[in-house]
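The complex appears here minus one protein chain, its other protein chains still in place.
Showing chain A:
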Amino acid sequence: MEQLKTIGRELAIGSHGGWGQSKEFLDLVKSIGEARSKAEEDRIILREVESLRRRIAEPDVPRRKMKDYIIRLVYAEMLGHDASFGYIHAVKMTHHDALPLKRTGYLAVTLFLSEDHDLIILIVNTIQKDLRSDNYLVVCAALAAVCKLINEETIPAVLPQVVDLLAHPKEAVRKKAVMALHRFYQRSPASVSHLVSNFRKRLCDSDPGVMGATLCPLFDLISADGNSYKDLVISFVGILKQVAERRLPKTYDYHQMAAPFIQIKLLKILALLGSGDKQASGHMYNVLGDIFRKSEQSSNIGNAVLYETICCVSSIYPNAKLLEAAAEATSKFLKSDSHNLKYMGVDALGRLIRINPDTAEEHQLAVIDCLEDPDDTLKRKTFELLYKMTKSTNVEVIVNRMIEYMINISDNHYKTEIASRCVELAEQFAPTNEWFIQTMNKVFEHAGDLVNVRVAHNLMRLIAEGFGEDDEGAESQLRSSAVDSYLRILREPKLPSLFLQVICWVLGEYGTADGKYSAAYIIGKLCDVTEALLCDDTVKAYAISAIMKICAFEIAEGRKVEMLPECQSLIDELSTSHSTDLQQRAYELQAFLCLESQAVERVMPLDASCEDIEIDKNLTFLKDFVQQSIENGARPYIPESERSGMSNVSNFKSQYQHEASSHMLRFEAYELPRPSPAHVIPQVSVPTPIADLVPVPETTYNSKTSQASKLPSVTDASSAAHGLKLHLDGVQRRWGRPTYSSSSGPSSTTSTEKTTNGVTHIDGVSSQPRDKLNESRRQQPEVSAEKQKLAASLFGGSAGKTEKKATSTQRAPKGNTRNAERPGATRSVSPETSKEKAAPSVPDLLDLGEPNPTSTTIVDPFKQLEGLVGPTPVPSPLDNSVKTSGLETPDLMAAVYTDLPPSGSSSGSLGSTIGDMYSADKTSNTATSAPSIKKGPFPQDSLRKDARARQVGVTPTGNNPNLFKDLLG
């Protein structure tokens, strides 16, 4: 029996088992399949790679063999191993004339090479040749390679040919040429900017596939600059209408939907074009309404189109009727049992509430269900929704929820995101100072290393400046509560570095401000911080600066500062630190302690962080000095722009070097030479040692000498040794690369800057992000007014979570007044809540709700474009569609307008795809799905295949009996 089996297997393999592969390859795959562990798999592949490395380099490998080797290399690479030694053979294979080999070669290089690989230059020539081939399949293969391999530098080499191919008689070639141009646009928009008209032309291509492909580049172009394409709105609407009316060939139907992928792409484009454009949106209302009416909720693809329509409706200029339909569809999503649809529903709801916050009201229970769902994806989406609808009355509930969730996850990427959202919401809507500080503490404690440094700076700024009220009392109360909580938190053993920085800064500024804590106590705490586990140099710098500030305040008050022993030891430790910054601060502090109280008060005024620092960019205070120097014979400063003529020679050199370093072929003309100021600066300040060294007259050498000789002078510093070494330097400098010594001047100035600025260093940091925050505040007003309205409805009168709500509404939040001042509510559609505010906009909206004026304008262009998609649409498919959809259409309309869920019977036959998603667990659906897709398991076929598999003895995963089941169930 055993023998028989092996014989059968040998036979099967001998005849290539019908799979067209060599025995070795089959063996390889088989052994990989039987590998028990990743390590074993790696061992097998490594052995295979080694043998391939040997055999592929042999002379005169037969072509078929080589093809097999290449495919095995692809396999090894796919499993994550390095096969770079074979790349060159794959490249060679693309040169072959025989199509099978050429295709294999192209497939391998597209999988092997990234767009900046050195070997690509060897393929460009082949691609150019193949793009001119008579055989359209060769051209297709080349175009596929173009999409993957051509980089910014090689675009010009193939661009003309690709453009020519846009007029190729074969639609497959035209389609790929369009996609290739799209890829070029993504790589470098400038390279194809003059070809945009070609895309417009291809939009009217007779083949719907080409038209569909053209939508991809157009989508990108429109999202970059929508205004130049407003004239296409009517065409897009026309196409969408034709697609929705099933005028495209039947082959584009997918699960009884008419070309859904093209519909989705069109809807995306319309959403871009209609956003904020009342006129353009007007053209779309009719067709969008049609799509809603025809929508099919029973199949997955129908829902995909429906979701895209909701997105489109919520993006274009609002129309009451369409929004109503969108809300209806969204609520169906939310009520669905499928998690996928719930997810889409939550997302759609997030879009709708931006226009009308009331939409969320009826879904609060559904939303809370999603929030409590065990599915992480759904939960995160719901948090995103909550984030969008946060306002001052519900901020506590939402932020607390977010933090609770944040603490329990380990995914750093998402943790960062949710932490920054918490911070943002807390900054915007905090009801009280205590709550704000507590929230920030929690965020920093659990995600301190993940949040942006800017957040910490904002927090320090907020504590320093308060929330913008003029109430001094509230401010100092905020500060002292911050100090209290930080002193408490310092007892925790492990705190993130960023949080420690904030704590140190706040303690330094305000630790002794209210007189509750003695200076010695605070200094002691700060010393403890520097001994903590996670204390890095930055924290130490913050801590020592904080100590310095506290000492300064004490001295200014006229009190004597006794130095604590641990503080003294800290100073000692830091003044010998390897970090010059820490050393500097330590020495400054020591110097500080010896100063008089008046001087100290001037240098370190109380609460200096709130003072604005004026920066004199023109350096006017230096004018006298400059004037004096010029009078004394110094050369005046020449601005960079005027210096250009002086350094052509050296400039040429640098250009050449640049050329050499990039060592890529360039297809464009050389740039005009640009001046490089780096070479000029040393020339101005020629150091003296050069005088006894330079017999070289040319300026280039001159400047180079100065550069090179400066380097040792900086490092060595001993002038005697310098003189001895000079000749050696000369040799080195003549052949060596230009060094960075020209920066020695600037570097010394920066260090002096530091000494002068060192004291106010931290303050400077905290003042910098102020602008950013202001900016972000300015951006908010659009949303926040709507958010307020929404939350009142969402958490105002629900049955869901009353306790939390009550507490949050009781408190009269400060943020409220601030938010109310903001302009907003312009896009609000809810007439009853914003009647007075948005009085002028409401009639506008109602206007748009009337389809009559717009419909007349749409009819004409539609007729113009009727022939656009070509002669293919015939009356018969139309009839067909009427027949097939005759039953559903009224049903669905009824469903949309009377709130009936789609009947179960229709979803049985049409919606089998939803069930398909879980095809692994179900078997009962196969019967229904097979006829609906008009293919599926052919029992004989699979039997034969099973037999074959058994013959070959390939059992990749013996422990899993499901493996050989057909994928489609």
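Worth a mention:
Here, a contact is a pair of C-beta atoms (placed from the backbone, for glycine too) under 8 Å apart; a residue touches a chain by one contact, two chains touch by 3 or more; residues count from 1.
Definition applied: contacts and distances are computed from a predicted model.
Within the choices "AP complex subunit sigma", "C2H2-type domain-containing protein", "Origin recognition complex subunit 4" or "Vacuolar protein-sorting-associated protein 36", the name that UniProt assigns to the complex's undisplayed chain is "AP complex subunit sigma". Contact with the undisplayed chain is limited, among A:V109, A:M344 or A:M604, to A:M344. Checked against the hidden chain, the listed residues A:D118, A:D164 or A:D375 yield one contact partner: A:D375.
Considering the whole complex, the residue from A:Y254, A:W435, A:Y521 or A:Y587 that touches the absent chain is A:Y254. Residue-wise, the contact with the chain that is not shown comes from A:E115, picked out of A:E115, A:E152 or A:E361. Even with one chain removed from view, chain A keeps its contact list with that chain: residues 17, 19-21, 26, 29, 32-33, 41, 71, 74-75, 77-80, 82, 97-100, 103-104, 107, 110-111, 114-116, 135, 137, 140, 144, 147-148, 172, 175-176, 179-180, 182-183, 186, 208-209, 212-213, 216, 249, 251-252, 254-255, 259-262, 264, 268, 300-301, 303-304, 307-308, 311, 339-340, 342-344, 374-375, 377-378, 380-381, 413-414, 417, 913, 916-921, 933, 935-938, 941-942, 945, 949, 954, 956-957, 960, 962-969.
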